[in-house]
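In this view, the complex is presented without one of its protein chains, the others remaining in place.
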Amino acid sequence: MAKILMKGNEAVAEAAIRSGCRLYFAYPITPQSELIEYMAKMMPKVGGTFLQAESEVAAINMVYGAAGAGKRVMTSSSSPGISLKQEGISYIAGAELPAVIVNVQRGGPGLGDIQPAQADYFQAVKGGGHGDYHLIVLAPNSVQEFADMASDAFDLADKYRNPVMILSDGMLGQMMEPVEFKPAKTQEEINTLGEQHTAWCICPNADGDAKHHHEINSLELDPSVLEKHVNHMYEKYAVVEKNEVRCETYNVSDDNEVLCVAWGSASRIVKSAINELKKEGKSVGLIRPITLWPYPYEAIVKAIGPKVRQVYVFELNTGQMLDDVKIAVEGRVPVKFWGKVGGIVFTPAEIQEKLEACF
Amino acid sequence: MEVIARRPETLTKTPFTYCPGCLHGVAHRLIAEAIEENGLINQMAGVAPVGCSVFAYKFFNFDMAEAAHGRAPAVATGMKRARPDMHVFTYQGDGDLAAIGTAEIVHAANRGEKLSVFFVNNAIYGMTGGQMAPTTLPDMKTTTSPYGRNVEDIGYPIRMCELLSTLVAPYYVERVSLLSPAEIIKAKKAVGKAIQYNRENRGFTFIEFVSTCPTNWGIDPVKSRDWARDNMLPFFKVGCFRDKGEENVQGVEK
Partner (left out) sequence: MTTEMICAGFGGQGVLTIGKFIAQSGMKEGKNVSWLPSYGPEMRGGTANVSTVVSDEPIASPIVSFPDILVALNQPSIDKFAPSVRKGGVVIMNTNMCPHGCPREDVDLVAAPMSDIALEIGSMMVLNMLAIGIVIGKTGLIKYETMEEDLNSFLKAKNPDLLEKNLAAIKRGIEIGQKHE
């Protein structure tokens, strides 16, 4: 299939539809408007459901209902709207339902602004809602990857019966890049996907089984039962941590004197700076976590070359990933952070300057 | 031996855990019977609320989901949209439906979602211990209105049937009471009609039960019914507010 020039917001929506998503519930917010508008336009054409909910709270609960009925379902929003969804996300995780949530991040806290930011790392990776649970968090850094992650997200959600968040930002949502889509799932494949969870989901009792009584629930008032349930979830998370860690290395070699860690949009800017430094004969590597949970702790350790004297974390926030990098590095090398906030994206020149100061 | 009464198959064998004199059991049974009579046991799904009936998913013998407080209509919307071949209802109390979940109920009704909503109004929060509800009557004492509901300060009770019947989409809206056998028989008719309309995917159906809470009202079960009759029914008048399936019903749009 030929490449199409598309905004990230539209590409992820198209890819979700191609992945068999036929249910989408959301509430408008900038800078993810193109996503909800694309769904509004395309869902009726494929016989799917597009519903503009009365609030983000309602939208995530519609997702809970549809996921409880075992179907591929998605919602999207931007930072303040994702905060509103946290109650529902906790319930979805607690009830072990597969769902995909896209966050096109903007500057915060509060209403903040509508420019790109990465300030929802803690919210996505360290909790967000109440209780012991994890989201699987995927962080794209290009329009192509944003699109590809839609199908990955649905597969992971179905595989582990857990909500998956794609943590993007206003830059990736708004920018256009060429994107090549995977072939769309056929109606037959979609039908099969729609029935993959009938052992536990809300569904017709087709053969009139007298024992058919499926419950979608996160309530357990007996502490010992709840304990067992949470432990079961964490056994599942251990498997996710073992199998699903993803990261990218860029210019990582034994010559590196500095190793950068950056994710999402920020990593693109860091790459440009690394390219410039290369021309000056200065060797800097980059490791980019693609899954923010599970986090690539071991890969970071492996990427630290023998000459590395500085690990440098760059983010569009105040250093929310820094703790995870420090946990990985365990004091082997000094870890430093620099970032921009308020929806300001740092420039390659700024990163270059920071890195040059390490030589 | 002739069977004159039995548990409908739409109820599990789990005994109800409600307080003595509570009418949740009656409401559950009316709904369960209507589902059985409509032959929907294998296509039915319910959404239970946060409140006294939080364990409703243990009592109904078909698929059930537990929703967050107030969100049942949104959850039911997602379920019905995902599986249009299923028939879905929510079961909600007054705090759940008329306070924290006001947006969800109004918009599900306004979209004309093909759901049934069963709303139990007993003018108080039961599960959390007798706090003031949006339907608590003027001057009525609760643990959070210890001097009586002051309407100058906190406003008047919300009449949900009246509110929802201002919308165009709802198909059937009726308020019934559960205070005597005769009223329960009337209520059974209304519930049956709601479930029948649900089976036929006609649109949004809403039944409000005027009910009691002997425990939190601090009145014995029999007297609590008299209290409800004397105090609730004048404010929450029973009757049909909308029935697009019948002619000559007030507010009907044909």
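Here the chain labels run A and B in written order, and each chain numbers its own residues starting at 1.
The rule is simple: contacts are C-beta pairs under 8 Å (C-beta built on N, C-alpha and C of every residue); 3 or more make two chains touch, one makes a residue touch a chain.
Remember, predicted model here, so these are calculated numbers, not experimental data.
Counted over the whole complex, the shown chains touched by the missing one are A. Only one of the listed residues, A:114, A:201 or A:355, touches the absent chain: A:114.
Of A:3, A:130 or A:228, it is A:3 that touches the chain left out of the display.
For the options A:56, A:177 or A:324, the residue in contact with the chain missing from this view is A:177. Counting over the whole complex, chain A has residues 3, 5, 30-31, 113-115, 170-171, 174-178, 268-269, 271-272, 274-275, 345, 347-349 touching the chain that is not drawn.
Just so we're on the same page, only the chains that are shown with their structure count from here on.
Distance from the chain A centre to the chain B centre is 39 Å, each centre being the mean of its Cα atoms.
Here chain A touches chain B in the complex through residues 23, 25, 49, 51, 53-55, 57-59, 61-71, 73, 87-88, 91, 95, 202-206, 208, 212-219, going by the rule given at the top. Of all the residues in chain B, the ones that touch chain A in their complex are 12, 41-43, 45, 47, 54, 57, 61-68, 71, 74-83, 85-86, 103-104, 106-107, 111.
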